[in-house]
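Have a look at this one.
Showing just some of the chains, left in place.
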Amino acid sequence: MELTVAQLAKRLDAKLAGNTDGATRPITAVCPIEAASESEVTFIVDDKHKALLKKSRAGAVIVSARVEGLDKPQLIVKDVRSSLIEALSAFAPRLKAAPEGIDSTARVADSAKIASGVSIGAHVVVDDGVEIGSDTIIAAGCKIGENSKIGANCRIDSNVVIYHNCRLGGHVVVQANSTIGSTGFGYSFIDGAHKLIPHNGGVVIEDFVHIGANCCVDRAKFGDTIVGAGTKIDNLVQIAHNVVIGKCCLIAALSGLSGSCRLGDGVVLAGQVGLADNIEIGDGTMVGAQAGVMNSIPAGQKIAWTPAIKAKEAFRIVTLVMRLPKMAEQLKKLSKRTDRLEAAKDDKE
Amino acid sequence: MELTVAQLAKRLDAKLAGNTDGATRPITAVCPIEAASESEVTFIVDDKHKALLKKSRAGAVIVSARVEGLDKPQLIVKDVRSSLIEALSAFAPRLKAAPEGIDSTARVADSAKIASGVSIGAHVVVDDGVEIGSDTIIAAGCKIGENSKIGANCRIDSNVVIYHNCRLGGHVVVQANSTIGSTGFGYSFIDGAHKLIPHNGGVVIEDFVHIGANCCVDRAKFGDTIVGAGTKIDNLVQIAHNVVIGKCCLIAALSGLSGSCRLGDGVVLAGQVGLADNIEIGDGTMVGAQAGVMNSIPAGQKIAWTPAIKAKEAFRIVTLVMRLPKMAEQLKKLSKRTDRLEAAKDDKE
């Protein structure tokens, strides 16, 4: 893909400013400011990067306000982050569209209902009673279990396994090698053995959810494990049985949500976070990387550490922990001074 | 599936008590007490839930002893947890049985020995010398490597990869996308490069082991990596080469067992636990979530924290860590008081 600076400006609905002699310059990609070449467009999302702009070789720059004294075409837009997504889409590598229809090597049950525009790849297995909505892509090697429903405009990448009785909304993306609807980790110890508690429930993945690669979402014992609309999940994340996640949450890689956790809307879990079972995290709460959350947390908090406490408090405590060698030293000195005071007192008496 | 309360009581070998007018009421599912409807049976495993019982709309309740003043049919059983499993089994969604025989798209080596009643799904690959015991289900997309043996009544879910020379006992379950028998992370740094140490050993998974989705069990360098009978492993767990796990252990999600760890029987690892290599965890020891265990731990302990120590001690220490701001304050005050005492002493002298 190649666009002139002027064509790109039009596509981004941007005002072209600065040195507009470069308007006919061909642009082939978006690139961060340090590495951009003359055939690439760069962007500024904060003032930190502004300083680098004068040295940048980029062929043009996307900005939210005109930068003075810059000898380079500027594409002035309302929201740089939004235009960046548009520009990246413009220059995205062109890939072959997934072919409509069912690959001859796929095994699709007669009772499955496949809507129009669906692409079912090589070596896919679709079980009885499955429903797949229009324009959804089921990539090669996926397995869709009995009675599961997948909405329209979804993208289920290669080798994903979706067990029976799972329901995915529309515009859902599940990346390669993820597992949806596995049986959860629930056992009762009876007569000297761990007996599996049957998991009669299912999984509900609402609209616009993205699930990364190699993730696991366990089915519920009763009712459903639920991932709310617009929530985005990174790679290698574990969602245990009966977890209920609200809307528009972000869950980073290697995090684990134990059984029956409940997340409000807009909750953010950084990487490697662990949540104890049955706790509730309120709307908009942000949990720092590697935190271990043992108790329910109200809405709107920033928490960190193990056991997780308010991030500010955690920062203060960690600072003090780092000062422990000094505190131990102070304590020792103070003890000696007290020895001396006592000795002096005894001398007097 | 639908059973009347009376039919369910019979199936659970329960004594029907309370308001037995409801004995003909149709029940279609098991549900926790807060959410149960009239067509659902609920259960009480502890006194905490007893209080909720009077408000519950559940059509019947499974209890271990008659609850007085309750206007609802009661199914009195010996062990509620055990009857709960039975009830859940009764109401489990009916799924099509895996078809006996080898799917036409599967690739099974001539030298493989497949017992009667085995189901081999679509696009499975079974290599030379493999043996599969009776009534075992190998779901679609699995790969079973050369000379591996799988016992009877196992369930190997979709897209599981089992490398060569692995031995699984009977009644083993491996959930989707797990990997058994991968080469471990063992390298020697020789002539400026990490050289792989060949892993000539195998993997032994004993009877009744369950392995979750997207887990990894590495093969041994020498001998075998062993998972003992009745042990249950959650999702996304890493079992390194030459690990030996005892019987009836529970290992929760995202835990990592480093090379040559040895676990006794009945060991419990909560989520995201890490074990250093070559250590030994004694029978029945319980390790708290996110703990990092650096040294061997005797039997019967409860440990927590990183580095892991006795849970009680960890709790005490964490409490003190949280009190560090107060301790710092006390230390400061004490220092000032000592200043004053010294000044007073100096004045006297």
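Each chain gets a letter, A and B, in the order it is written, and its residues are counted from 1.
Assume a contact is a pair of C-beta atoms (placed from the backbone, for glycine too) under 8 Å apart; a residue touches a chain by one contact, two chains touch by 3 or more.
What you see is a predicted model; the values in this text were computed from it and never measured.
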Full complex copy count, 2 shown, is 3
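Simple rule for what comes next: only the chains that are shown with their structure count from here on.
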Where chain A and chain B are represented by their mean Cα positions, the distance between them in whole Å
25
The chain B residues in contact with chain A across the complex are 29-32, 35, 79, 81-82, 84-85, 88-89, 91-93, 95-96, 103, 105, 121-123, 139-141, 157-159, 175-177, 208, 210, 212-214, 230, 232, 234-236, 248, 250, 252-254, 271-272, 289-290, 318, 321-322, 324-325, 327-328, 331, 334-335, 338, 341-342, 345
Can you list the residues on chain A that touch chain B in the complex?
105, 107, 123, 125, 127-128, 141, 143, 146-147, 159, 161, 163-165, 177-179, 182-183, 185, 187-188, 190, 192-198, 200, 214-216, 218, 221-223, 236, 238, 240, 254, 256, 258, 272, 274, 276, 290, 292, 306-307, 309, 316-317, 320-321, 323, 327, 330-331, 334, 337-338, 341, 344
